[in-house]
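All protein chains but one are shown at their positions in the complex.
Up next, chain A:
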Amino acid sequence: MNTVVAQLQRQFQDYIVSLYQQGFLDNQFTELRNLQDEGTPDFVSEVVSLFFDDCAKLINNMSRSLEQPENVDFKQVDSGVHQLKGSSSSVGARRVKNVCISFKECCDVHNREGCLRCLQQVDYEYKMLKTKLEDLFKLEQRILQAGGTIPQVDIK
C-alpha cells in the first residue's frame, strides 16, 4: 500500500468535507462530481472555471451599473444577479448563491447601498471559493500523479 497516496487521499477527503461543512459547497457540487468520469476527467474544473469567469464579468458589469447614484440601471443589476444566482446554484456554490438572494432583494426595492454591499460580498465569496477549489484541484492532481485515484466522498 502506497502510504503517500493514502495520506493525500485522506487530506483530500478531509478538505472537501470541510468545504461542505463550512457552507462553501452544497449537494449540487456532488452532482457535478458525479457527472465527471474517466472520459471527462476535467469536467468539474472546466465548469467551475467558467463559473468564476462569469462571476468576474457579471460583477464588473453590475459595479458599473451601480456606480452613479443618480443613474442606477437596476434592470441590468437584476439581470446580473439572476445569472449569478443561476450559475452559483448549478455549481453548488452555496455561499455565493445565498448572497445573491439578498442581493436580489435589495435590487427589487432599488436599494443602491444594499446592492453595493451585496456586490462587495459576492465578490469576496466567489474569490474565496475560487482559492479553496484551486487547492482542492491541486490535491487531486497530486493524488493522480502519485498513482492514486480520487476518492468518492459521501457527504451526509
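Just so we're on the same page, contacts are C-beta pairs under 8 Å (C-beta built on N, C-alpha and C of every residue); 3 or more make two chains touch, one makes a residue touch a chain; residues count from 1.
Convention: contacts and distances are computed from a predicted model.
For the chain that is left out, the UniProt protein name among "Response regulatory domain-containing protein", "Golgin subfamily A member 7", "Auxin-responsive protein" or "DNA repair protein REV1" is "Response regulatory domain-containing protein".
Touch with the chain omitted from the figure is made, among A:V4, A:L35 or A:I101, by A:L35.
Contact with the chain that does not appear here is found for just one residue of A:Q83, A:S102 or A:Q121, A:Q83.
Here one chain is not drawn; of A:Y15, A:F43 or A:F137, the residue touching it is A:F43. Annotation for chain A: contacts to the undisplayed chain at residues 28, 31, 34-35, 37, 40, 43, 46-47, 50-51, 54, 82-83, 85-87, 89-90.
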